[in-house]
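What you see is the complex with one protein chain gone and the rest in place.
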Amino acid sequence: MDVTDLTACRMRDALRARDLSAADAAEACIEAIDRLNPKVKAFLSTDAQRARRRAAEIDKRLDAGEDVGLLAGVPVAVKDNMCTDDGQPTTCASRILQNWRAPYNAHVVERLLAEGAVIVGKTNLDEFAMGSSTENSGFEATRNPWDLDRVPGGSSGGSAAAVAARMTPIALGSDTGGSIRQPAALCGVVGMKPTYGRVSRYGLVAFASSLDQIGPFGRTVEDAALLLQATAGHDERDSTSVSETDEPVPDYLATLDEPVAPLRIGLPREFFGEGLDPEVERAVRDALAVYEGLGAELVDVDLPHSTDYAIATYYIVATSEASSNLARYDGVHYGHRSSDHTDMIDMYMRTREEGFGDEVKRRIMLGTYALSAGYYDAYYKKALQVRRLIRRDFDEAFETVDCIMGPTSPTAAFRMGEKTADPLTMYLSDVYTASANLAAIAGISVPCGFTEAHLPVGLQILTGVFTEERLLRIARMYERETDWASHAPPVCEGAS
Amino acid sequence: MSGARLIPTIGMEVHLHLATRTKMFCACAVEYDAPPNSRVCPVCLGMPGVLPVMNKRAVELAIRMALALGGTIPDFAQWDRKHYYYPDLPKNYQISEYDQPLGVGGYLDVPLDGKTFRVGIIRVHLEEDAGKLMHAEDGGASSVVDLNRTGTPLLEVVSEPDIHSAAQARAYGEALRLLAVYLGVGDCNMELGQMRCEPNISLKIGEGPDGTPRYTPISEIKNLNSFRAVERAVAFEIARHREEYEDDPDGYTLEHLGKSTRGWLDDREQTFLQRSKEEAHDYRYLPEPDLVPVVPDRKWVDEVRAALPELPETRRRRFVEQYGLPEYDAGVLTADREVADFYEKVAEATSDAKTASNWMMQDVMRVMNERKVGIADLGMSPANLASLIALVAEGTINRSIGSDVFAKMLETGKSAAQIVAEEDLAQTSDESELEAVVDEVIAENPGPAQDFAEGKDKAVGRLIGMAKKKTGGKANPNVVREILVRKLRG
Partner (left out) sequence: MALSRDEVLKVGTLSRIRLTDEEVERFAGQLSSILDYVDKLKELDTRGVEPLAHALPIHNVLRDDEPRPGLDPQKAVGGAPDSTDTLFRVPRVIDDGSSA
């Protein structure tokens, strides 16, 4: 049995039964990372020694019969925009934070540690989570395990690829406009964006504060549910995290295998329009047919503001907030400082010139422009008004259907460099995902097949706010009828 | 416009540090003399990934101040980010409230030269303070930053331009400070930088052809560290605006030149230009996405309003009317809320408001100033003081012995009666005893005795003083005076 073939849930069961030691689980991942990361480049940093020490400590406690937690001994990877106070840097894949060591742990990291997880490393991302291919990383571009000449998607490309290539069973990512769901689709894994406010953002380096959310990657829906369970819940350090009284965290695993019936599935015309790759559409429609076979009803719905308008809205709201959130990177208190400057202002200007990549610069400038004197009403305020329209679209749709489905991404994984010439081309990768962030609702991408070129396709399922439990059950209904999770990418078999 | 009256039109923006234990958005302690960067955490350092969480007490104090100013608390208040780059502002934005503040409207009645004038309040809002930038001790190559102060809760009070002179500006600042201290909203020690006043000054030129008022450009003055500086800077600016206008009446207007920011140089007693209208910051306000709006519960607001103490100006007026005190006394006594509370108990117990006031000012407050303590730390209760005053009123002891007894009461904690008994301080009113003393005094002081006999009233003071000396201070001065009159003026 190859330990890395086990899902997190199976590993967890074996660890509890003491059929598997945490040390062996960690070692298997360390070995897989050593073997595969040079090709896939999913990880920015790892600390094998620390992981081994931690695993040994967990083993001791498990051997003593202690209930160590939901993730006892299970290896996890963390996207490198979440603060870890463990000696590893937290870089956000940016040269401006290249050597920065966070003096505190993100809330989700505290939760992972409290539940006994073994953190195996920090994964690559588009710089400051800005991108849809991980090509914007300030250090290196992650490769898609299914075809190393193609992108894994982004911005959580490292986490998606690490899970797909079985270097770790589960990983955390962040989703602002689709940054978990889209790479999940392109890498053939499960990726979920919880409702805004479900998981604390304390310690997640902010990109767009009103859109960012941390979520799980796993090869199965059950694994995603497990990681969500470990990280969801109120945090008093995040004023936007929902309270336990208002929205208690249910037991996602307990009800996972209960189908939702009757099930009314909304299909927005807007998600099946121009720009959608026919092979992607075919795989998605096949998945919908599986749901019909289970008794679900397919219903046409309208989300008139959810695609192009959503992208436009997203690129105003997200860039405006980003320009504000990234103002702090100035070389004064932490991070990179330019060594060659004449005065204070020059220091700021050169530090940020040197430290930020092109996409980050573009978005900061776009956001600064949108917020500057005289433009606020035309851009930011207007965008927030359209945001309300987008939210209303979903509210109205969810009055008649239980969920909305469609393709996660308009295409399967594209080639490295294919969309980098024109930023707008890349932005359109988020065309089906960004509206969910703007409306704050929950969404998941599950694998639903492959293209002719054997590239994964993802099915996106969206449900209303704080309905993760039902969302996971709906996803599980389909997963139970299919077997995409058992496919491993060629890179795992040693083929490159 | 020649011959037009130029009316100084001044609005004040005052920032006060709130009397909270922790910062506005994190749980770091607010302390004024902590070692550099020892009261900081990832949140107030603006580190990647951190988030702000509102301080409940700061919100409560802001509501208290807004209500005391007669303002209203809107149903909905929102935080905003105000962006500018500076090394003492780690996030390079300040969390403040832009267009939906915690309190709107109201007014403050300000006493000045025996009258009061009213200043309207536009708004009251909360924000966080920045850190301290200092020059390094390396001969000028660097500056250094201490972020202890970053995140300290600030209350900003913005007034209407209802102030029309330098003296009024100062009086307003002082009255606002007194109110804040009274309410326990802030300690407002200007030397510690706990209160900062920024006057906005222009001159009203008159009215344009369509009846709308016309103004000179507005100057906002920063770096004022004392009320004296406020008064001087405002006076300087009024004169400067006047000069500039007279030099160029067509060009020197608000439409042409807008608002500029000027700094005050205390040693040179003048202002200098810091930022012109063109260089004004573009703050790029953004509703703060990390903080949820404040929707003050009406019940809570009503509770805060009900708990408001009597405001200092109201109390001052009441002391004049109810106790018949002169304006000056009333002002002194109400300048400190605890002193005023103490006084009222004493006045009630002795039924002599004026005497009680004199004791407060001459004895109690003198010792407070000498020892630099508050009235609560003196170790004297209103009842004890009242009984001391009664002993003097009854004639058991005279007034100057009374002061001695007061000092001994503070020292020993004993009651007035106890001390008088133990030290045999009761004054001598026995006529026959005092007659003998008076005879001696007259014999030993023929000059003053002669003066008094001839009608010079002032001389009696010296004679009474001598009699007191001979009796260890215990001679009842009134009886001594009677005897002197009898003997010398027949």
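Per-chain residue numbering starts at 1, and chain names A and B are given in the order in which the chains are listed.
The rule is simple: a contact is a pair of C-beta atoms (placed from the backbone, for glycine too) under 8 Å apart; a residue touches a chain by one contact, two chains touch by 3 or more.
Keep in mind it's a predicted model, so treat the numbers as computed, not measured.
Residue-wise, the contact with the chain that is not shown comes from A:347, picked out of A:92, A:118 or A:347. Considering the full assembly, A:383 is the residue among A:58, A:125 or A:383 that touches the omitted chain. Seen across the whole complex, the unshown chain contacts chain A at 100-101, 103, 196-197, 210, 236, 239-240, 242-243, 246, 305, 308-309, 311-313, 315-316, 323, 327, 330-337, 341, 343-350, 352-353, 356, 361-362, 364-366, 368-369, 372, 379, 381-389, 391, 422-424, 427, 439-440, 465.
In the full complex, chain B makes contact with the omitted chain through residues 20-22, 26-29, 35-42, 44-45, 53-59, 78, 82, 84-89, 94, 130, 133, 135-136, 140-147, 222-223, 261, 263, 274-275, 281-282, 284, 287, 289, 291-297.
Operating definition for what follows: only the chains that are shown with their structure count from here on.
Work out the mean CA point of chain A and of chain B, and you get 56 Å between them. Within the complex formed with chain B, the residues of chain A that make contact are 81-83, 90, 92, 97, 100, 102-104, 106, 201-206, 208-210, 236-240, 320-321, 323-324, 327-328, 330, 332-334, 344-345, 348, 368, 371-373, 376, 380. Across the complex, chain A is touched by residues 42, 45-54, 81, 83, 85, 87, 90-93, 145, 147, 282, 284-286, 289-292 of chain B.
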